[in-house]
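First, the structure itself, so that you have it in front of you.
One protein chain is absent from this view; the other protein chains keep their places.
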Amino acid sequence: MGTYVPNTKTEQEEILKSLGYTGMEDLFVTIPKEVLLGRALDIPDGISELQVKKKLSKIAGENKVFSSLFRGCGAYRHYIPSIVKQVASKEEFMTAYTPYQAEISQGTLQAIFEFQTMICELTGLDVANASVYDGCSAAAEAVIMCRERKRNRVLLSGAMNPQIIETVKTYLHGTGAEIFVVPAKEGVTDKQALQQMLDDKTACFLVQQPNFYGILEDYEELGKITKESGARYVMSCNPILLGMLKTPGEYGADIAVGEGQPLGLSLSYGGPYLGFMTATSELMRKLPGRIAGQTKDARGETAYVLTLQAREQHIRREKASSSICSNEALCALTASVYLSAMGKKGLKQAATLSMSKAHYLAAKLCSLPRFKMAFEGDFVHEFTTVYEGNTDKLLDELEKYGILGGLPLQGTDTGKIIWCTTEMNSKEEMDELIDRIKEVQLHEADI
Amino acid sequence: MGTYVPNTKTEQEEILKSLGYTGMEDLFVTIPKEVLLGRALDIPDGISELQVKKKLSKIAGENKVFSSLFRGCGAYRHYIPSIVKQVASKEEFMTAYTPYQAEISQGTLQAIFEFQTMICELTGLDVANASVYDGCSAAAEAVIMCRERKRNRVLLSGAMNPQIIETVKTYLHGTGAEIFVVPAKEGVTDKQALQQMLDDKTACFLVQQPNFYGILEDYEELGKITKESGARYVMSCNPILLGMLKTPGEYGADIAVGEGQPLGLSLSYGGPYLGFMTATSELMRKLPGRIAGQTKDARGETAYVLTLQAREQHIRREKASSSICSNEALCALTASVYLSAMGKKGLKQAATLSMSKAHYLAAKLCSLPRFKMAFEGDFVHEFTTVYEGNTDKLLDELEKYGILGGLPLQGTDTGKIIWCTTEMNSKEEMDELIDRIKEVQLHEADI
Amino acid sequence: MKLIFEKTKIDRGSMLLPPLDVPETELKACYKREKELHLEAMPETDISRHYTELAERVYGVNNGFYPLGSCTMKYNPKVNDEMAALPGFTDIHPLQPAATVQGALKVISETEKLLSEITGMDDYSLQPAAGAHGEFTGLKLIRAYHEKRGDVKRTKIIVPDSAHGTNPASAAMAGFEVVNIPSTDKGFVDVEALKKAVGEDTAGFMLTNPNTLGLFDENILEITKIVHDAGGLNYYDGANLNAIMGIARPGDMGFDVMHLNLHKTFSTPHGGGGPGSGPVGCKKILTRFLPVPRVKRNGDSYVLSEDREDSIGRVRGFNGNFLVLVRALTYILTLGADGLKAASQNAVLNANYLMENLKDTYLTPFSGPCMHEFVISLEELKKETGVSALDMAKALLDYGVHPPTMYFPLIVHEAFMLEPTETESRENLDKVISIYKELYKRAKDDPEDIKNSPKKTVIGRPDEVMAARTPVIRYDFTGSIN
Partner (left out) sequence: MKLIFEKTKIDRGSMLLPPLDVPETELKACYKREKELHLEAMPETDISRHYTELAERVYGVNNGFYPLGSCTMKYNPKVNDEMAALPGFTDIHPLQPAATVQGALKVISETEKLLSEITGMDDYSLQPAAGAHGEFTGLKLIRAYHEKRGDVKRTKIIVPDSAHGTNPASAAMAGFEVVNIPSTDKGFVDVEALKKAVGEDTAGFMLTNPNTLGLFDENILEITKIVHDAGGLNYYDGANLNAIMGIARPGDMGFDVMHLNLHKTFSTPHGGGGPGSGPVGCKKILTRFLPVPRVKRNGDSYVLSEDREDSIGRVRGFNGNFLVLVRALTYILTLGADGLKAASQNAVLNANYLMENLKDTYLTPFSGPCMHEFVISLEELKKETGVSALDMAKALLDYGVHPPTMYFPLIVHEAFMLEPTETESRENLDKVISIYKELYKRAKDDPEDIKNSPKKTVIGRPDEVMAARTPVIRYDFTGSIN
């Protein structure tokens, strides 16, 4: 049996005796007999650390790590500086609880305050929270922020990542909100449709920057249309690209959210990730989740605390704006370290490298037979192609060479592939990808 | 160019200007022109962190990590608890210098004090130092400790690891010492030869526990013979096995040394490792290297300092007992954490597992054709076989299956293989090894 | 200490990324950010020092005793972290084809199975990222269940007033009306009140058991039956599961759906407030509604199914807080059936030992045995000396131990809720006992001194009112950058 119980059997017996008990079962006399399990759990008995390490290492070995990877769609393989992992693994940051006792949690609180500041800087908005579960739930929480008694319609761009749309729908199901997807046309939100769907019952419109297909939309115009109807304008953004792209603040967004994973978090099969949320100051008291604030201590020195807790569940109970209490503090810390190491120039460099490589790859791909761009819009580091061939087979073949190609779309989008590049993809890798595709195509032609 | 220089070009120019200089070259005017390099170093220019990580990872990939490993001979693959690596990677322990400023180095100093205590406990001797470079240099330093003006002969057991013998020889070459190897007979020190070689000029006799071939010698008798001649008795020991074996202290040794690597350090192609040194109190002031001692501070509280520095090079200069000033502090810390996690029971468990597996494997091997034990002596977790076949070919074939077999000996010992098992070798692994050997033998028979 | 923005005021450059190896693509001007970005690259030396300084200002489980009631701050084993750092887990993309992530799918599937047996549920979803997220998801399952049956009038969730605040908040968020019912003085469910509250509009009932006083509800089977008989479902808040692993199971008490906090019971680190993980388990009647994606067995291999016929849909992106799951799985496999039971036994033993040794000094409103936590009341002390629970908590900071949960549950005035967990040795508890006794004596002898605590911490008591009244929640660059 593996165990982290420090007391020895002898000590346990001594304690039991000192309490006047004869056995462990005496401690559980208050549990009704009918409820006692009365048998051992039907799971294996414990094993030593050596054995568990062998076991988990074997399971990890059953996953394939692609050295060459061209897939994004919400999870991005950016470079993670060594300092980032090192800092985030500090035991104090790892093992502390939510910073309720401010006096012995200044490190966590200040780190959150710094994170909030950095996210505000990136998005060009006024206030931010300490983070939420992930980018999808951040979008859902943003929608909840926008709802008012008289504004109950929620419009979602159909050119957003479907996971965002689905999560918003789940969150709002049964709450009386009406959710509509504004159709995409040529890979971007159909502006006319949006115009028509907006009314004085509309709480908000959500759009993604760049969108699911990798395209930069006309965020200026979309924002204008939305705000004219009195609805809130919400953008879901890629934080690394915000080092280069016009910000939600500049586009007049009321709220910006996004998936913070690109900021130094590993792919990790989807989590833990990091949802960030920013808003105009007007909306500050509607932000869900934890918020760190600056104040003074009894000695007159600067101090940090969790603040604005009147919004929260442990005070407001069923009247709280959200039930969320955990943020993703350690992930937020990771993102802060990443941003500190990269700085504005580094961030822009990552964005430029990612973008330039995407354009190089797009041109190369479209020079191949049966490949063409799916849409005409401007793109950054993701783009969508149409392949007039068997996409599944193509991607399977690439996998054999240790290459994870773009994401093949399903349903009405079958044949489309969304590709992604970052600074991690070297020219050699891309050229090899092209060569491999040529081989596959040659081979197909043979048959 | 990769760089850890924080100052920007602008700042550097500002500083130069403030110093009254116009360029960096002004800083180096005191270097005679003839000596200035006057060209760039003929090595590649620097690269980014991303690139260097790719490069080193590729080089690391050019080494083969054996999942199944039966080789020891001075470096042992024992289980390293997760807590050990975690503690030893704490930045403070990693990046501090030698604890000259005791007030801000109590952590390092106390850790060394605790290490010294644990090593004394393991060896059953009175005093220990903060560690030296490795097991071989520890043996050499021990010999130096024993030399006296009238005692200049050094006797080394020929059944020791040849690396120890070679290192002692290098250390003492040119110092006027006479070094003799006491021949091994049947895999152990020839007692009669030892008796004959000892005289009143002999400073010490060194023997290994267990010895190079894995055998436990008659340390009681060897010690008795040695001490009767007035020479010092020095033992080089495996620290994990000391949790189970009779200690140098019990055998009457004056000094015990050894390689500390088994105590939680990874194999690491041979380093960094850890030499430990212990002695009777009588020899305390002859111990080389750093020693941490307990004292009181100005407030009357317990404090730790580097002590007995009158022995050391920075005080004694050419009259110092050794020039060593670095110990392997971080490795010593690692060993302490390992010992704290294992405890005496865990240590004994590791020794028992290692020993039992060795005996299982020895029996299995010797049930195969052409295999037999090389010697009759009692062994613990290493043993030597004789193979009447092509040992090189046999081991090559095993490598193809991901198995690193025992160490094949050369020269007069050709045909002998020293095998080693630890708690890391499962029964399945050993059975697979046997099966693979059978296959090789079958295949050889076919030809 | 200074903020990171005050330490580095110019961008000192980064050497992390390689030069461009393809032609540069220039972003069109219309898309370009114009607003200045205050984000200066800090040299690695200074990053290392800044975060070292911050880390020294954080108290974690590795720093000492952390008996936060209902938070189960047990030791976080390092082997779990080591396993979660394996490249085979960290470097896989969430949208990789199933054939290339069989190990990851096995982690999810095995963890689901193990948790099902430990809690007596039929299946689990590991999607929710935290406890409150799990509650929300579980309540969505209850909604889906009634909807599927066309039973649309069931709009109310009954919550005892002793419940954690997340319970009513999650229920409201999931679109339910919340009906609060009172508790008995032991924090038990007031059975009569429950009987009155249930009806045709009852969607479900939420309960933590053992409750926040550390007491196991003696009427648990009657309670769940009342709800079932009324057509409602029973929700179990798993916050306090650490008391009963291998001893009793929510599934055997009549609960239909529950969440766990892997970061409590299953030892994954809290990270200063996350990432957590809040798996949701349920009985067969609800499994069809579990959120997507689901891991399914297809012959010898696993697949990830997005099939959503009856599912409530997606509650977050991708596949849950995967690396947290790896840690929890490592823990469960290490402990196993015998180790989990031993953990709960020692958690309860430690709580009773601590309570027994404090009860002569402090008022413990309920006599033992308690479960894994217990409550003491400082009401008398406050009346006598003016020293409040808050004051006592702050004074504890100066002893280098973390205070207990304060002022909860509400039914005990000036409450301290202590949960020592199983990973403290008797030696540690004895040390804590002597601290608590000394503290009590000091409070009696010199109350003013206690009220002026803490003194040794890096800051004194912060002004929370000022923080909330004039919120400063980000650094203002305009005031400090030239």
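The letters A, B and C name the chains in turn, as written, and every chain counts its residues from 1.
To be clear about the criterion, a residue touches a chain if its C-beta (ideal position, glycine included) is under 8 Å from a C-beta of that chain, and two chains touch if they have at least 3 such contacts.
Note that the structure is a prediction, hence the values are computed from the model and not measured.
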Query: Taking the complete complex into account, which shown chains does the hidden chain touch?
result: A, B, C
Task: Can you work out which residue in A:I83, A:L109, A:I291 or A:A362 touches the chain that's missing from view?
output: A:I83
Statement: The listed residue (B:Y273, B:F371 or B:W419) that touches the chain absent from the view is B:Y273
Task: Quick one: say which of B:V207, B:L283, B:M355 or B:L394 touches the chain that got left out.
output: B:M355
Of B:M197, B:L368, B:L404 or B:I434, the one touching the omitted chain in the full complex: B:L404
- prompt: Among C:N63, C:N180 or C:N219, which residue is in touch with the absent chain?
  reply: C:N63
Field: Residue ranges of chain A at the interface with the undisplayed chain
entry: 1-4, 6-8, 11, 46-51, 81-83, 85-86, 91-92
Message: Tell me which stretches of chain C touch the chain missing from the display.
response: 7-9, 12, 15, 43-46, 48-49, 52, 56, 61-64, 75, 77-78, 334, 423-425, 427-428
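As a working rule, only the chains that are shown with their structure count from here on.
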Most contacted chain pair (by C-beta pair count): A-C
Computed distance of Cα centres, chain B from chain A, in Å: 47
Task: Calculate how many whole Å lie between the centre of chain A and the centre of chain C, each centre taken as the average of the chain's C-alpha atoms.
output: 20
Query: Distance-wise, how many Å sit between the C-alpha centres of chain B and chain C, to the nearest whole number?
result: 46
- line: Residues in chain C with touches to at least two other chains are numbered 11-13, 16-18, 44, 48, 52, 77, 79, 81-82
Task: Would you please write down the residue numbers of chain A that are in contact with two or more other chains?
output: 49, 53, 79, 81, 86, 90-91, 423
